[in-house]
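Input: a single structure, listed below in structure tokens.
The complex appears here minus one protein chain, its other protein chains still in place.
This part shows subunit A:
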Amino acid sequence: MDPECSQLLPALCAVLADPRQPVADDTCLEKLLDWFKTITKAGSSLLLLQENPCLVELLCHVLKPQDLSSRVLSFSLRLAGVFAAQEDCFQYLQGELLPRLFGEPGPLGGAAWTAPSVRSGWIQGLRSLAQHPSALHFLADCGAVDTIFSLQGDSSLFVASAAGQLLVHILGLSMQGLAEGHPSLQAGDWPVCAQKIVGHIEESLHSTAVPQITQALNVLTTTFGHCHDPWTQVLWVRLSPLVGSLLEKDPVPAAHSLVDLLLSVARSPGLSSSSCGLWETLAQTLNHLSPTQAGPLALGILKLQDCPQVLRAQAFVILLQPLACVLKATGQDPGPSDVLDSATGDSLTVDALLSSKAACVGLLCRTLAHLELLQPLPQRPCPWPQEPLLGAAVTLLQLCRGSASPASDVGRHLCALLLGCVRVQRAALDFLGTLSQETGPQELVTEVFAVLLEYLRSPDSSPTVLKKAFQATFRWLLSSPKTPGCCDLEPHALLVLRELLPVLQKRLCSPCWEVRDSGLEFLTQMTRHWGGQAGFRHALLASEVPKLTEQLLRDPESYVRASAVTVMGQLSSQGLHVTPVSPEHPGGQQKSLLVELLHILSTDSEGFPRRAVMQVFTQWLRDHHADVAGDTEQFMARVLQVASQDLDWEVRAQGLELALVFLEQTLGQFHSHCPYAVTPPVAAPAGPLAQALQPLCRVRLFEFAFRALFDCDRPVAQKSCDLLLFLRAKTASSSGSLQESRSGPDVASVEAALQRWQAGDQGQPLGDLEPEVVLAVLRSVDLEGLRGALAEGSDHMEKSPQSLLQDMLATVGVLGENEADCY
């Protein structure tokens, strides 16, 4: 601890111990504790306490009967735990203080215990101190374990959950010694603490109260999830019959926790291979649980790396059942796959599906989400029933729209339940998108596109559904089979595209900004992939879409304007931006877009469109876009001038990014991919250095960069610092070729300006800089030092422990009535 903090600490402890002094801010104590954790991690806690006796005094003081705030009491318990984590410090505190803090005489028996924060502090304190064997004895002696048992059922979720975690930790700690030696197969030989906890778990599993069973199962799940020592196998062998007996109850109690436990055991390499009938239990559980409860278990089983094939097959059947029911109900053949065929007959699933709308929607959404997770995994079942799944997804989407007309009663019932259900629509569209990873027979793919178009056309589709429909459509267009050696859309996809563009056109005129934006995002994706392909280009140019997109540059919603800027930038890059050439504007249409984008950059009131413009410009410069390449210097000068004035620091930072691209292009190509890496240039600039720097000076890049060094927004300053360091490294090898005039008036005036900027003054523009001056200034500025300073967060001073202590002390006595008033 540094001396300044050491000096402030006694006063702070006195404040904390004084019940008349409210603590300023609930975050302060948390941050104070963080600081103590850092100190004790780095050094001796005992030494800390000896050097700062005020800390022990504080801990003693909080035990005195007084009206101390529960927050301070909770903090003290946690603090004591942090110190006592080191065994020597534990011994130092153990005599009187720890039993009084954590035992019966402490807060445990007092009125303060009613505050959940105190109970939570008690648990967290114990969790911190339980790090060594002495702590275990202490826990046993002060009867803490029994209290922890009861806290598992605490009214506060946080306390109850922490109590469970603590039990897991204590069990692990007490078994640690045993694990290092010879793991005893006889649980009777286990340490007392462990026996007690295991006994409690057994008792809970025998109980008829579901909360108790849940607690026991959760403790076991965490234990097996975190610890794979041999003793856990012994524990599982001992407890598995009890866990298995839960399956005999109807309904199965705490099914959710039981599933978690069984999967945790199955994932543990030592446990799953032990011969205590885990696979049988899993199979049995799959059979006993309701379709809704069995889904997560089935998914978990299918995700396992090593698992008997029979069990996997059973799990897959369970997972597929709801969709098989849908297919059957709508009179469709589940296909040649055995898996779906065997999944169709389950009446339980049909009952679950038809019992109520909520149950039906819940089960279907869960099933779709599970299958969506499973699809991309390498261990997914093989063969994967792609066709029936596609069929099911399409059917569900049709049922939700009311466009399916099932003949069976069950089908009609399903149709009534699902009609207009947005939740199922969203889930089915997501799933359909995932299924595009593989294809299907042409008729089915046609059906997929048909249903997607139906959704995109429908006036009833909600904005979120439309967004997902756009995403799924894009994925399917991407996946449609391609002619080898050609990445253009295949004929069928082109047909789809021709139908799609009028729909997109309509959606770009939607009154909902969400829909217009999703439409533009979709167009961006398409242009990025097929912008260069003849088929796509032809279809797009024949439509009104480019024209509408251009109009959206003036959309009232800034998000939409930003997306329109991105699309227009891309269309223009691909030569897809066509406005009729008017006689007043000879020389092409591209100019007008550049002007329009510049106009947005300088006038748009929102940051998003301006940022989008900068991104487009940077890309144009990189791609040597015809318009930019025509007069790059003029383009750069105009853009940098506007960007440097922008109020949004991200626009300024992007301005520097643009400057960097220009710099790279001007000074030549380099090998290094990281422009910020300070390495000597591999290829020297083509001509003399001064000549190479001239264009940079002409576009006033340096004034922007030098000013940005002291920008009030740190990322801008950082970016500028990196840019100038890069430039300095590039020019280092050529320094001899220049006549630097370090003492010349220009250098001095630039340096003076830099100092003014650093002080926060704005000052006048620098005017035209000469390359020699720039290079001289570049060498005189301590860029490395600046970079070091910028690397720290701008709040590092305020975040320091000393600042925290000062703040806490300063708040004493000045707290008004309104301190809780957040805004």
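Following the convention adopted for this analysis, contacts are C-beta pairs under 8 Å (C-beta built on N, C-alpha and C of every residue); 3 or more make two chains touch, one makes a residue touch a chain; residues count from 1.
One rule holds in what follows: contacts and distances are computed from a predicted model.
**Q** Unshown chain, UniProt name, "Integrator complex subunit 11", "Large ribosomal subunit protein eL6", "AP complex subunit beta" or "AP-2 complex subunit alpha"?
**A** Going by its UniProt entry, the chain not pictured is "Integrator complex subunit 11".
**Q** Have a look at A:Val210, A:Cys509 or A:Leu647 and name the one touching the chain we're not showing.
**A** Answer from the full complex: A:Leu647 touches the omitted chain.
**Q** For the chain not shown, which residue from A:His256, A:Lys547, A:Arg638 or A:Arg698 touches it across the whole complex?
**A** A:His256
**Q** For the chain left out of this view, which of A:Val234, A:Leu258 or A:Cys365 touches it?
**A** Checking the options A:Val234, A:Leu258 or A:Cys365, the one contacting the hidden chain is A:Cys365.
**Q** By the contact criterion defined above, which parts of subunit A meet the unshown chain? Give residue numbers in ascending order.
**A** Residues in contact with the chain left out: 24-28, 30-31, 70, 115-117, 155-159, 161, 256, 296, 356-358, 362, 365-366, 369, 422-423, 426, 463-464, 467, 514, 517-518, 559, 605-608, 611, 647, 649-650, 712-715, 760-762, 789, 792-799, 802-804, 806-808, 810-811, 814, 816-823.
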